[in-house]
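Note that this complex is displayed minus one protein chain, with the remaining chains in position.
For chain A:
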Amino acid sequence: MSRLDVRKTYKLYIGGKFPRSESGRSYAVQSASGEFLANASMGSRKDVRDAVVAARAAFGGWAAATPYNRGQVLYRVAEVLEGRRAQFVDEVAAGEGLTARAAAGVVDAAVDRVVWYAGWTDKIAQVLGNLNPVAGPYFNVSAPEPTGVVGVLAPQASSLLGLVSVVAPVIASGNTVVVVSSAARPLPAVTLGEVLATSDVPGGVVNIVTAQTAEVATWLAAHRDVNAIDLTGVAGAEGVDWAGLEAEAAGNLKRVLRPQVANGEPVEPDWTAAPGLERIRAFVETKTVWHPKGL
């Protein structure tokens, strides 16, 4: 007698919980070769709104955590990610059409990427901050602080390594994040949510909405309570108006991280390349303080 399949319900990850989409919608996710993989929740603008509320609520605590503590938490994420290796290899292989061997390489790179950013959390201030020389008996200190709630359009093609590479730098400095996952390859994002939920990341620090990018991106870009937006996922997304998103983002002077461009078109970066500090630097604000020098 054959055993019945126990299929996983892929849901959203908002405020540390796994709700279905408020809209009640779902969509079929296909593998790279066109076979049915699973049904994923199709997030709506209200799910994005709820995610922003959760991210805002979590911001105070996460920004106030010591950088050392954030590093520990991120390292823990890497540990749990490693523990789920087999599952991620399957999902990445199916979704991105890779061989098992290539997919394993991608998962390894994703784990290493998280560890890399975990190491950066307590070094950001040293590299991006400064003790400024001034003409007077003052210490003049510039220090980076997190921007706030950051909206991220995750890369469309690289569903795990790309996703981790855009989320980790944002939260490393103390921001909280609302991620709109790859529309066609959302499954690793949902599983990453399960990793985050079990690895000491406070609920609401990372919120993942699986959705049609074009449908929800405008609402995220226009949202007045979002302080910055990463448009990486514009590359290769269907029907997304990049200029329109930037115009909406200007409504409350959001910081905008533009996608990489080649031949006038947005393209996905090479995620296997060494990351550098650009993505951390894009989402910090410099605060400069004058402090009188004692004798």
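One rule holds in what follows: a contact is a pair of C-beta atoms (placed from the backbone, for glycine too) under 8 Å apart; a residue touches a chain by one contact, two chains touch by 3 or more; residues count from 1.
The criterion applied here is as follows: contacts and distances are computed from a predicted model.
K.L.:
Out of "Deoxyribose-phosphate aldolase", "Aspartyl/glutamyl-tRNA(Asn/Gln) amidotransferase subunit C", "ABC transporter permease" or "ABC-2 type transport system ATP-binding protein", what name does the UniProt record list for the absent chain?
P.N.:
Its UniProt record gives the name "Deoxyribose-phosphate aldolase".
K.L.:
Using the definition of touch stated at the top, determine which of A:Ala40, A:Ala222 or A:Val240 touches the missing chain.
P.N.:
A:Ala222
K.L.:
Per the definition of touch given earlier, which of A:Arg56, A:Arg85, A:Lys123 or A:Arg258 contacts the omitted chain?
P.N.:
A:Arg56
K.L.:
Contact with the hidden chain only, please: which chain A residues?
P.N.:
The list for chain A reads 49, 52, 56, 219, 222-226, 248, 251-252.
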